[in-house]
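Structure, as structure tokens:
The complex appears here minus one protein chain, its other protein chains still in place.
Our next item is chain A:
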Amino acid sequence: MNNIRKNRLKDQAFKIWGIFCTLLGLVLLAIFIGNIFVDGVMRIDWEFVTNLPSRHAEESGIYTALMGSIWVLLLTTLIALPVGIAAAIYLEEYSKKNKLATILEVNISNLAGVPSIIYGLLGLEVFVRIMEMGASVLAGSFTLALLILPIVIVSTREAIKAVPKSIRDASFAMGASKWQTVYHQLLPASFGGILTGIILALSRAVGETAPLIVIGALAYVPFAPSSPMDEFSVLPIQIFNWITRPQHGFVENAAAAIIILLLITFVMNGIAVYFRNKWQKKFK
């Protein structure tokens, strides 16, 4: 066998190994989803979505948890969005590129890697206890906002950085101030990218369980929250709670709730992908 043939064989071998590795995760996910689907899809009907939790599996619904998730999602967005975008604009456009900036940058990236339960402990101490919010929707939202803030900042910076330098030059040369350049040129041009990052961050937040359990979100709340100070539950906690029950009916409930949670995150990711594609076209 000569060298060329050997190399070609190696090439082929690696290609097959690569395909296997690529498919590994996807196939496992597909099996998992298929399994859940078989277990839960029959359980989903309108009543499942609108019923309050109950001792009886077949009467029980996800209404309170779903509303809790929606409340948390909205408040988290309201908190994380302005803070994250402002921080990103500062770091990208205003701060001098010196040592301090580098330290800030590295640490923000590090924050993105801190385990979520640590954020839960932080939220428990700061929001629940010191700021006396209690185990409320607001405390949960602040905690999750902190959790996704690094992701929002990093992705917003990437989006702003992707705006060509020539646009900045043109705006400054026209006599625009920094803020005018940010407001009239950079934000509109990077809007799609920023949105993508935020949606991806939120779709992570909607699946978070650990930090909310730590701050005291309940598995059982009799009513959906009606104000930011109410106690609450969220979908992942509800799922976790149902799975730990021995009755088979609750396992079905859990599967059904997982399908709905997955649906929410898939839709959110889908919207993010849509905006990313639309935005990428703009500069080509």
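Rule of thumb we're sticking to: a residue touches a chain if its C-beta (ideal position, glycine included) is under 8 Å from a C-beta of that chain, and two chains touch if they have at least 3 such contacts; residues count from 1.
As a convention for this text, contacts and distances are computed from a predicted model.
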What does the UniProt entry say the missing chain is called, choosing from "NADH:ubiquinone oxidoreductase subunit M", "1,2-phenylacetyl-CoA epoxidase subunit A", "Phosphate ABC transporter ATP-binding protein" or "Cell division topological specificity factor"? "Phosphate ABC transporter ATP-binding protein"
Sole touch to the unshown chain from A:189, A:205, A:218 or A:272: residue A:189
Using the touch definition up top, pick the residue from A:36, A:74 or A:176 that touches the left-out chain. A:176
When the complex is taken as a whole, what residues of chain A touch the one chain not shown? 97, 164, 166-177, 180, 184-185, 188-189, 282-283
